[in-house]
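Note that this complex is displayed minus one protein chain, with the remaining chains in position.
Now for chain A:
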């Protein structure tokens, strides 16, 4: 029996999770929420993590009903992400590892291509095509010629970034996340506005679409031609269709029959529904995406650490640094 605790704070969420042999015992999280219309900056985000780290740690231990002595290994995110929040979180992980005299493992985010093996292990998917969609990344990754390869990606901004920035135009709340609020509004959208749709081979581009909707949205809403709900709906339908299209192309290219969505945007129910329909039409299988794979969280890091600890690997204290990329 191995119990692992994971610390994740590479962006605006601070999460600490405890895992016992694949079972999530606790996974509390606290998100740094900025006022509507604003993004999060490294320094303020780091302050948020510093302020909440100990409370969340206490909560994680209490919910899991474990004491520090039960824990076998401490895991944390090395990167990629924002420097200041990463360092603040790593400091807590290093401190408790030394206080409790436990080994420590530092991780690059499990969904970087080199580590994507992890996603496969966790879901039991055999050879999935992976759509990795978050605030910082948009990639279609598939296994081919004995390696994970990026088949398609955004050639400018990430899909999560595009959604977040549109949420700022509409002054939507950042609580719990801008993308979540777009998703809720989109449910009541009816009128479809045609938006620029940019797929180039297996790559996508969102910047043209974003400029277009950023410019048009205030006027369209003011004139009463479209409601904010309609615009959220149209935006989601368009960007998700682009993502599904490139995923399908990669699947056709590699002959893959399994698909997995990871990353924060992967929590979106409409995206999952569209992916499910595409998979069904191809006779392929969509692997269930739950929060363990979606938002940045501690359990994900603990799970990755648990796998590594079992194979006998730990990180020497002198190598427990952070990296922004």
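Brief remarks follow.
The definition used in the following text is that a contact is a pair of C-beta atoms (placed from the backbone, for glycine too) under 8 Å apart; a residue touches a chain by one contact, two chains touch by 3 or more; residues count from 1.
Note that contacts and distances are computed from a predicted model.
One chain of this complex is left out of the view, and of "non-specific serine/threonine protein kinase", "Eukaryotic translation initiation factor 3 subunit I", "Phosphatidylinositol glycan anchor biosynthesis class U protein-like" or "Ribonuclease P/MRP protein subunit POP5", the protein name its UniProt record gives is "non-specific serine/threonine protein kinase".
Here the missing chain is touched by one residue of A:154, A:268, A:297 or A:320, and it is A:154.
When the whole complex is considered, the residue among A:144, A:173, A:227 or A:257 that touches the unshown chain is A:144. Of the options A:213, A:278 or A:322, the residue whose C-beta touches the omitted chain is A:278.
Within chain A, the residues in touch with the undisplayed chain are 11, 39-42, 80-82, 135-137, 144-145, 149-151, 153-158, 161, 192, 194, 197, 199-203, 237-238, 241, 244-245, 248-249, 251-253, 273-275, 277-278, 281, 325.
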